[in-house]
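Note that one protein chain is taken out, while the other chains of the complex remain in position.
The chains carry the letters A and B, assigned in the order they are written, with residues numbered from 1 in each.
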Amino acid sequence: MHRLLPLLVAVPLLGAALLAALGRVLPRVVAESVGCAVSAGTAALAVVLLPHSSPPLVEWAGGWEPVRGYGVGIVLVGDGPGLGMAALVSLLTLAALAYSWRSFDEPPHGHTGAFPALMLLFQAGMCGFAIAGDLFNAFVWFELMGVVAYALTGHRVEEARAVQGALTFAIVNSLGGYALLMGIALLYARTGELAMAEIGRGLDAGGPPDALVLAGFVLVLTGLLVKAAAVPFHFWLPDAHAVAPTPVCMLLSGVMVQLGVFGVWRIHGTVFSGPGGLPAGDVERVLMVLGAVTAAIGALMCWYQRHIKRLLAYSTIAHTGLFLLGVGTLTPEGDDGVALYVIGHAGVKAALFACTGILLDRFGSVDEHVLHGRAGALRGVAVMFAAAALGLAGLPPFGTALGKSVTEEAVGGPLTVLYVVVSAVTAGAVLRVAARVFLGLGPRPREARGEDAYETTGNGEEPETEQRLVRVPDTMTAVPALLLAGALAAGAVPGFADAVARAMSEATTAGLVHTSVHWTPVGIVLGLVSTLLAVGLAAVAVTRPELLAPPARALPLRRLQSGHVGDYVAWLLVGTTVLGVLALPAVLTG
Amino acid sequence: MTAVLHVLPYLVAAWVFLAGAYGLATSRNLIHAVGCLSVCQAATYVLLLAVGYRDGATAPVFSDMAPGTRPVVDPVVQALALTDVVVGATVTALLLALVVQVAKRHGTVDPDELTELRG
């Protein structure tokens, strides 16, 4: 079975090459159907491989098995989390391709296959990153997913915002990628190896961590946290997500950002968790501080948005913060919880973007204020939008709720409160949008102080379909419905959560430490509390807008999101310094 | 003095990376910014190749040299640097394509004048 691992990358790549080669002659329907079929095939492969992942599948590309413990080849690791991410990536790509099937704007002349081919390349990059067991190979696939994501984000080149957002995205993420590569080079210099496990062993052989290990850790983490959009590396994300085509947003917000968190988990676990890596306390401090700040800032900024896609983008940042908090506990419970949370979140967030895309294509706007009361006729979309919002809040039995409750117990103390509040605020913002846009509740929001209001409105966006939709195609409504069903099933299907937990324990402790994951009364109560809080916030915001309007003192925070790429680079530098300072005690005491 | 020479190539790499990052942050022209990003990337080449160097060694190519007669530098970092070059070239091409479109849609390549996305 392990021989098939590279096919998770090769199949979508071959599909993309085929689509590009025949793109000039293929009719559009055929090209898009081929895209769907290939991504579905890859998803099937990942799902077939998953049950065989204990013990983890290990494949040396090119058949270069190590001789006497030392190899020259590239190792691929198909353990539960890796294959699980690959499956999630593939299913979401399939969903995104199905969503855009025949409805997405007319492709450029002679490039019928370009969009599905790029989506398949994106899928291949993400799958490759998920199963990489070699640090440099991980960088290569990381860059592939980056390059494709930049191109897809700027796909609508006629729009000024789209190209600006894509450029910012590309510059900040490339710089992060080069920081990652600097870190890899430092680790190679110390250990002379590239396989993650070998680097870890090499560091352990070198005694307690020193400045070199610290620098390697900080630089590698910088690259991954830029992708994961942790504060202060996060500025590119709202700009990119607000302008990317909806199917691309589904992938960016649903899995790509989470792959950054996954990379942190994977590389910490394999490279830096031994005695030669960084002490657990210091890693915990780094991830906890960054996670908490990310969650708080993401939630706050999410609340202040009126551009719906931007609002969802900030909610992704807030949830990334929550994921980092869970991973930062460095406990099996935290890992299990985050794994489930990521699965549930992918379904819910992608569904929200899908519904927003319908609004855009129907009304030519994604602005909460402009759309006030205009989408009343779209009942089905309204129900899905609201249900996804409740899922975001953590209403049992959504997968998000189960994952959240497990992680909440793992983090404990005041951080549990943060978890409840952050998920409530982000979900409250989405519910507020739902109440205004679909139900037309409350007074029509007044326009802020003229032209110089420091915000991005969602008006003037071009629909992504050829013309404004009169009737919403069935595929566009079926996809969010299925995604929501998936998110619901992740929490409701008995045994699923336990299977995820078993896969996680198999990957981290070879199955020695197994934690059982199930609904607890406390978890259910906390989920209900954050849901009620979200509903309450939305109700207040809609009926008495002035109570929760952005106060003047929030302006400095909003001004940080300036759209200026130089600012974002400056923050990236500050972020690496912050990482270094937070992890510094590891070297001073060690 | 020799102690400095032993780490000088690494320090050059660090310097190049920081210089590129400074240029990127303070850039007033997006094409210049793309160039600065390439400078940052050049730092990774310098670091990789410096890490792989071996005193008195030659290129790891045995077409005109019997194996074992001379030490060779680390071939792995050279392969990594090659990959890195390709990544850099493609990213630069993509970035420049985006800059072309930014120039068309915004009528400027000064990042200070791009004010569409904020807040």
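Points to keep in mind about this one:
Criterion: a contact is a pair of C-beta atoms (placed from the backbone, for glycine too) under 8 Å apart; a residue touches a chain by one contact, two chains touch by 3 or more.
Everything below uses one rule, namely that contacts and distances are computed from a predicted model.
In the listed set "Putative Zn-dependent protease", "Sodium:proton antiporter", "Spermidine/putrescine import ATP-binding protein PotA" or "Metal ABC transporter permease", the entry agreeing with the UniProt name of the missing subunit chain is "Sodium:proton antiporter". Considering the whole complex, the residue from A:Ile74, A:Ala160 or A:Ala299 that touches the absent chain is A:Ile74. Think of the hidden chain as still there; on subunit A it touches residues 3, 5-7, 9-10, 13-14, 16-18, 20-21, 23-24, 59-64, 70-74, 76, 108-111, 114-115, 117-118, 121, 124-125, 128, 136-137, 140-141, 143-144, 147-148, 150-152, 154-155, 157-158, 163, 186, 188-190, 192-194, 210-212, 214-216, 218, 559-560, 562, 564, 566-567, 569-578, 580-581.
Residues of subunit B in contact with the chain left out of this view: 5-11, 13-14, 17-18, 21-22, 25-26, 50-55, 59-63, 67, 71-79, 82-83, 85-87, 89-91, 93-94, 96-98, 100-101, 104.
Keep in mind that, in the parts below, only the chains that are shown with their structure count from here on.
Distance between subunit A and subunit B, defined via averaged C-alpha coordinates, is recorded as 28 Å. Across the complex, subunit A meets subunit B through its residues 136, 140, 143, 146-147, 150-151, 154, 157-161, 163-168, 170-171, 174-175, 177-178, 181-182, 185-186, 188-189, 194, 238-239, 242-243, 304-305, 453-456, 558-559, 561-567, 569-570, 572-573. Residues of subunit B that touch subunit A in their complex: 13, 17, 21, 24-27, 30, 33-34, 37, 40-41, 43-44, 47-48, 51, 76-77, 80, 83-84, 87, 90-91, 94-95, 98-99, 101-102, 105-106, 111-112, 114-119.
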